[in-house]
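Removed from the display is one protein chain of the complex; every other protein chain stays in position.
Labels run A, B and C following the written order; every chain starts at residue 1.
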Amino acid sequence: MRILFVGDVMGSRGRDMLATYLPQLKGRYRPQVTIVNGENAAGGRGITGKIYKEFLQAGADVITMGNHVWDNRDIYDFIDTAKKLVRPANFPVKTTPGHGYVYVQVNQLKLAVINLQGNALMAQSLDNPFYKADELLAEIHRQTDLVFIDFHAETTAEKEALAWYLDGQVSAVVGTHTHVQTNDARVLPQGTAYLTDAGMTGAYDAILGVKPEKSIERFLTQLPTRYEVKEDGRGVLGGCFVDLDETTGRARKIEPVKINADNPFDFDA
Amino acid sequence: MRILFVGDVMGSRGRDMLATYLPQLKGRYRPQVTIVNGENAAGGRGITGKIYKEFLQAGADVITMGNHVWDNRDIYDFIDTAKKLVRPANFPVKTTPGHGYVYVQVNQLKLAVINLQGNALMAQSLDNPFYKADELLAEIHRQTDLVFIDFHAETTAEKEALAWYLDGQVSAVVGTHTHVQTNDARVLPQGTAYLTDAGMTGAYDAILGVKPEKSIERFLTQLPTRYEVKEDGRGVLGGCFVDLDETTGRARKIEPVKINADNPFDFDA
Amino acid sequence: MRILFVGDVMGSRGRDMLATYLPQLKGRYRPQVTIVNGENAAGGRGITGKIYKEFLQAGADVITMGNHVWDNRDIYDFIDTAKKLVRPANFPVKTTPGHGYVYVQVNQLKLAVINLQGNALMAQSLDNPFYKADELLAEIHRQTDLVFIDFHAETTAEKEALAWYLDGQVSAVVGTHTHVQTNDARVLPQGTAYLTDAGMTGAYDAILGVKPEKSIERFLTQLPTRYEVKEDGRGVLGGCFVDLDETTGRARKIEPVKINADNPFDFDA
Partner (left out) sequence: MRILFVGDVMGSRGRDMLATYLPQLKGRYRPQVTIVNGENAAGGRGITGKIYKEFLQAGADVITMGNHVWDNRDIYDFIDTAKKLVRPANFPVKTTPGHGYVYVQVNQLKLAVINLQGNALMAQSLDNPFYKADELLAEIHRQTDLVFIDFHAETTAEKEALAWYLDGQVSAVVGTHTHVQTNDARVLPQGTAYLTDAGMTGAYDAILGVKPEKSIERFLTQLPTRYEVKEDGRGVLGGCFVDLDETTGRARKIEPVKINADNPFDFDA
């Protein structure tokens, strides 16, 4: 099973990059499932129902989220009926709307897509993502061995630890949240594909997608300056491609996807 | 000017990787200056005088450090006389032994190597690294325009912000600390080479160089289990190569260096 | 039901203060239950089996703990058989030895003593203490309405929030961990006694029980200087007295207990 994942889409520049390159990437990788992290899609802060639909129409099968999931209050209006959107599964069970995982049907097969959030150095304090993964897999493994996790976390330690913990139990653990793609895509010894961070999709001449001068100003002044997402200029798209052995659920390979002015998409490749 | 940088060398496995591959890398890149981050060289915690000398003999010109600089108390005995070792320059001026930057002479030219540490999500609270860079550059720019910074920091935001802040004023900003190489090496618009993290050098089947079961145990139990550095098995080396225009101090190019079982060193390349 | 609580006993100076004043305090308050927080009893770091027994012999009925519970590895040898020791109940259920609450029999009545730890600004990431309290109370309320909680937490917000959340459901929420007694003892509207922090028991001319020069040195140097508990000089004892209505479980009153050189124990009061 071929899966294409696109990391945190940041504002309108990110949505443009997605619209421009998703068809090209689909042409190249012929993914059977396309997953897009949309936690920053609406001006850097959350997502709207309108953007959610746009993403599906543009070819996404599942939208994953992260700590910014609730930033745009539009989410409360559509999350319970959004069948293709997953927010971190380890938010409190009793009070959190929406779903933490979803199944995608591909011919006779099912892929489970889980969204989890880390606790280390994160502002929110959620249920332990390791035990939450155990709990969800006890359920999911009755349905399928094909499992993709978007682990939205800050530290490399927590990300690597979850991947090694689940090695052999899930098909892929792909990290998001830092907005910088890492150069460590690999298949772990028991067959789980891993990438610490898929990187972001948005403005290239920016700091995590934010106007450089605004981000720098905060470090210089320590004042509560408002971040402004960079909406113009050169773009970047970050993600990865994963190929799974459908009989075992193990990954055959994982490779990063990176498009920017220094690494333009090669239409002839 | 050609510069080779090697990221956080972690324990004996890291020292072995350095000993094995530094000659090969020198053969390929012919660096005029070789810089090695040694903050984890002694069993993951700091560095000893003996290891410092080994690194110099193995071909390092400068050793950079980070938050773990003081972990091995041997450092206090030799840091003030260690002419080739730099610890984060933004530790308190009044009380911190050692040096925050050093010059390396290459024929008629001088390269300044600075070590700085970030404040965002770090346990220590140091002088603002942005203003510290300004202060040091006011001095250094009287000597040279060739400046390499090892910025030891946790968050991608602080790392990118410092690089963009100093774009055009220094030759390179290369990050360390997360132990995972990022896939974003680039030359910024005004000529500063940038890489968010160079990655680590040590065990490949490990979590930041630590035995996976020990790191996982901490996330599962929240008990103060002691990390154990993985000292055997397959290795990884992370770093980067930077080429500078000596007349302007600007970077011509930067590329990641990565050696591991999935990306073995190609002796014929 | 009359309950005496003594806050974090810090090292030998704290143990001396407890030995000296517990008899006096018992004479004054005639508590039916005496609870002592022992997370720092062994040189500031955890507790030993020997000290645990000493505390019981000195008149403690229950020993509560906190984030330092595992610092002295002696704990692993005796915690499972220590019937009067409670460690934070919201450590992971699967992997944590010991108990999170205990019953104390007083004539025909039972008092449940719970230990919980906060998550806000704490190094460990535990199960949500609010939901954990719900879960434990569902069980405990089948046995008794007399419930005392030692909530070991950093922020005043999390402490006040838990107390207001449980107001009317438990008899008392008393905070520990900051080592400084707060001046806000009160009975909340629905009958729960509350004190943000009971304060510590140990050296008075010290910083949280640590030698001032050692604590200051860390803020000045940002080096990993080792804390040294102050073991001599003037002492302080912090705690509180709570009186409960046994038929309802509600608190009649709560008052701070504070003994130090500026507020000596008045033997004639």
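Everything below uses one rule, namely that contacts are C-beta pairs under 8 Å (C-beta built on N, C-alpha and C of every residue); 3 or more make two chains touch, one makes a residue touch a chain.
Nothing here was measured: the structure is a model prediction, and the numbers come from that model.
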Q) Given the contact definition stated above, which residue among C:Q57, C:Q108, C:N183 or C:T247 touches the chain not shown here? A) C:N183
Q) Residue-wise, where is chain B in contact with the chain that is not depicted? A) 92, 94, 119-120, 125, 127-128, 131
**Q.** Touch list for chain A against the chain that is not drawn
**A.** 70-71, 91-92, 94-96, 124-126, 220-224
Q | Hidden partner interface residues of chain C, rising order | A | 121, 128, 130-131, 154-158, 160-162, 164-165, 178-184, 186, 189, 196-197, 199, 205, 207-208, 212, 215-216, 218-220, 256, 258, 262
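The working rule: only the chains that are shown with their structure count from here on.
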Q: If you connect every pair of chains that touch, what shape comes out? Choose line, ring, star, complete or other.
A: complete
Q.
Same residues or different residues where chain B meets chain C? The copies count as same if more than half of the interface numbers are shared.
A. same
Q: Measure off the straight-line distance from the CA centroid of chain A to the CA centroid of chain B, and report it in whole Å.
A: 29
**Q.** Intercentroid distance (Cα basis), chain C paired with chain B, Å
**A.** 44
Q) If you look at chain A, which of its residues touch at least two other chains? A) 128, 131
